[in-house]
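First up is the structure itself, then whatever we jot down about it.
Note that one protein chain of the assembly has been removed; the remaining protein chains are unaltered in position.
For reference, chains read A and B in written order, and residue numbers begin at 1 within each chain.
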Amino acid sequence: MISRLARWIDDRIGGSAFAEQALSKIFPDHWSFMLGEIALYSFVVLVVTGIFLSFFFDPSVAETTYHGAYPPLQGTSMSEAYRSVVELSYDVRAGLVMRQAHHWAAIVFIAAIVVHLLRVFFTGAFRRPREINWIVGVTLLILAFFNGFTGYSLPDDLLSGTGLRIAYSIALSVPVIGTWMAFLIFGGEFPAEAIIPRLFVTHILIVPGAIVALISVHLALIWRQKHTDFPARGRREGNVVGPKLWPTYAAFSMGLFFAVSAVIMAMGGLVQVNPVWVYGPFRVSEVPSPAQPDWWLGWLEGALRIFPPWEARAFGHEIPNPFYPGVLVPTVTFGALYLWPFLEARFTGDRGPHHLLDRARDHPVRTAFGVTALSFFVLLQVAASNDLLAHRLDASVATISWTFRIVVPVVPPLLGYVTYRLMTALQASAAERFAELPLRAVLRPAGDGAKRPEVDVAGYAPSADGAELIVYREPDGRWRWCYRPLDNGVELRSNKSYVSQEAAEHAALRAYPDTPLARPAEASGSTSSGPRPTSG
Amino acid sequence: MKGTRTVLLVTLLPALAAGACSYFTKPEPYRPPASYRPLDAEGLALGQRLYQRDCSFCHGDDAGGTSNGPDLLTGENGPALTDFMLRTGRMPIDDPDEEVRPGDSPYDDEEIAALVGYIDQAFDQPGPGIPAVDLAAGDLTEGRDLYQEHCAACHAATGIGGAMLAQRAGREMAGIVIPDLAGAHPTEVGEAVRTGPDAMPVFGPGVVDDDQLNAIARYVEYLRKPDDRGGAPIGRIGPVAEGAVGWVLGLGTLILFIRWVGTKRGAQA
Partner (left out) sequence: MNQGRVRILAAFGASMLASIGLTVVYAVGGDPQIEGALLGVALGGIAVGLVLFGHHMLPGGQFVEPRDIVPHATAERPGVEAAFEAGVEPIERRRLIAAAFAASVGLLGIAALFPIRSLGSRPGRTLFRTEWRRGRRAVTDAGRPLRVDDLDLNSVVTVFPEGHEDAADSQTLLIRLPDGVTVPGPSNWSVNGVVAFSKVCTHAGCPVGLYQAETQELFCPCHQSTFSVPEGAKPTFGPATRPLPQLPIGLDDDGFVIALSDYTEPVGPGFWNRP
């Protein structure tokens, strides 16, 4: 029945060639290549749960009184927005699970994007021709941050309302246009009534629309450029190795979708998140503590907390304190992220295309920079919990803040330097893993005569390869080729069959320009029909 | 697959167990309630003996204070404050420089009552008496509202307490720990509200009347076992714990899953 449907569609649209290419498309299946998929499927869960939530949320700050199932709020005056969220949590069946799953999905979504970004960064997958996709990806990260913030600010509770006040103050701090920016975004002086409905439209329409568009571009580019892969036996710059999309990769990907949904929905019911009924409705003169934003803004919050009381004031104007950690730090961060592929290409002089990934040790400078930046943001993240740390460790908030003021500028560059030394030592030694690296190799600078494995620009040392290409005919008359190592290693078959022998040989040589095409006399135990002459 | 299973057992199970435990915790038991018994001669004698033995070194024989400790004659000093300090183990302290913090009291009910009564009668303290807090009369909704207005900023919306600073008077980097309200008996809550012990401000009847005090105590009582409808409360500290759990339990589980699905061989020499 499916084939009849497929034929019906093909008669009208005609996409057989595309379909054949698509079904047998190769997707390298290293586990770290699925991090982006975790983000993608978290986004799907966000949209599905979000649609449900949007049927119940009331984006209005009009005053109302709560008469629902949560006793401590019974009879309390609050905004319609807050009331609708508490009612969804307490009075709507399955409402709380959907709401919490939505929030957990956001947490997992952004976490997966960050880990995915780290994988792409440390393996150099952003290099040509994937700079566009890198830019799309960083933009997706920013949009995800933003939608997360607008999302948890919608319920108009005391904790998120405090966050909105801080956002307003950061907008105010922008030189020249700050006051206008803040008043236009919020609709007036804080707490302007317009902000909740505006956040709602932004959160459910504008930003998700942009995210969907950019995800489509992101996936289309991966489809077109094909995925990168780690250098290994049988991998070249000119080929892709892995399972085929249909049926294997599709099954795995679908399984991953269900796993992501399973984890998120389970957490949605089992682990409490954002219990707004405890924080209470937003009141302008009240504030909760501890007061932290959701994790993805932790680095910004940490920067705001530990930044010293400096500000610039001259000639009747000032650039107030929140500007530096609140605007400058994010601008520099995302600016550096956007520019990195181009900066790296410029400074290494390497402007060639790369489809094979680096190991961390292959680019010690990049790895060191990455570790510096990562540790910087992780430390800022921890600094955002300075009051919690003070409480748990029975220490003074001031001591903890001062510790971070010193640690945050000093430790990341140190870690970067240590990383650089470790990476160069690994590079120079024959060790495969950290554990095998002798300490002596780390302490002595690289280039001490230790053996370096030969890796050429094409990505793998062909002279050490020892394999041949076999072209053979299938029972249905079509031709296939395969890459066969001479030492009985794993054989790699072509993902599709070809009409003619020439086409098969051409494809084989495109994938392995340096591997010899086997002559019939030398072919050992080929899978199918008889001998055939080879072309030069 | 074996390695994955081991990692799962080692990381996820303890995390799940901890989560389950946090979900099923019982509220902390009350510290013993204050007593209102008026003192007879024997009680007063006991009080005087205890005062001379434990308190006069720092607070003075006449309770007028010394270089080691403040007087007990001014401000909010009265039965409520004395009872609070003794009941929560904040007093006595062994060393004048020691930090005042809650702990176990070395006194029993009778001894506390004796000290409270003796100090008040002998030194004619000005401060409020032990408040009669009536939980049943407190309105839960009003209590939540008042708690959010007056208490949540310091003691946290969930009552877990927090930290702040005391920077003046040469106490560089000095920190203040704001206590957790679990285990606070309603009378203790009333005493603290009315007398503002240590770093806490005073909330007198002009700001929080007696009905409102009952309501606040009622809500603090509720916070001992709040309705965690959403599941495991993971420490009740808000987004920080949520982020950590999201990463470890959420993304962590999913990374273990993709390691099962995909291949682990990476680059090879």
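One rule holds for everything that comes next: a residue touches a chain if its C-beta (ideal position, glycine included) is under 8 Å from a C-beta of that chain, and two chains touch if they have at least 3 such contacts.
All values reported here derive from a predicted model rather than from experimental measurement.
Visitor: Which is it among B:Cys58, B:Ala166 or B:Val248 that touches the chain not included here?
Guide: B:Ala166
Visitor: For the chain left out of this view, which of B:Ala63, B:Val133 or B:Val261 touches it?
Guide: Only one listed residue reaches the unshown chain, and that is B:Val261.
Visitor: For the chain that's not shown, point to the residue among A:Ala19, A:Ile132 or A:Val287 touching it.
Guide: Answering carefully, the residue with contact to the hidden chain is A:Val287.
Visitor: For chain B, which residues reach the chain that was dropped from this view?
Guide: Residues 74-76, 149, 152-154, 162, 164-169, 171, 176, 196, 198-204, 206-207, 229-231, 257, 260-261 of chain B touch the chain that is not shown.
Visitor: Determine and list the chain A residues touching the chain excluded from the picture.
Guide: 24-26, 93-94, 96-97, 100, 129, 162, 165-166, 168-170, 172-180, 182-192, 194, 226, 234, 237-244, 247-248, 251-252, 254-259, 261-263, 265-270, 283-291, 301, 304-311, 316-322, 325-326, 353, 355, 386-387, 397-398, 401, 483, 490, 492-496, 507-508, 510-511
Here is the rule we go by: only the chains that are shown with their structure count from here on.
Visitor: Can you check how far apart chain A and chain B are, centre to centre, with Cα atoms defining each centre and the answer in Å?
Guide: 42
Visitor: Which residues of chain A touch chain B in the complex?
Guide: Residue positions touching the partner: 29-35, 37-38, 70-76, 89-90, 96, 100, 103-104, 107-108, 111-112, 115, 158-159, 230-233, 252, 255-256, 259-260, 263-264, 267, 269-275, 278-280, 283, 286-290, 292-296, 298, 357, 359, 384-385, 387-388, 390-391, 394-399, 402, 432, 453.
Visitor: Okay, in this complex, where on chain B does chain A touch?
Guide: 19, 140-141, 143-145, 148-149, 152-154, 156-158, 161-165, 167, 172-175, 177-178, 219, 222, 226-234, 237-240, 242-247, 249-251, 253-255, 257-259, 261-269
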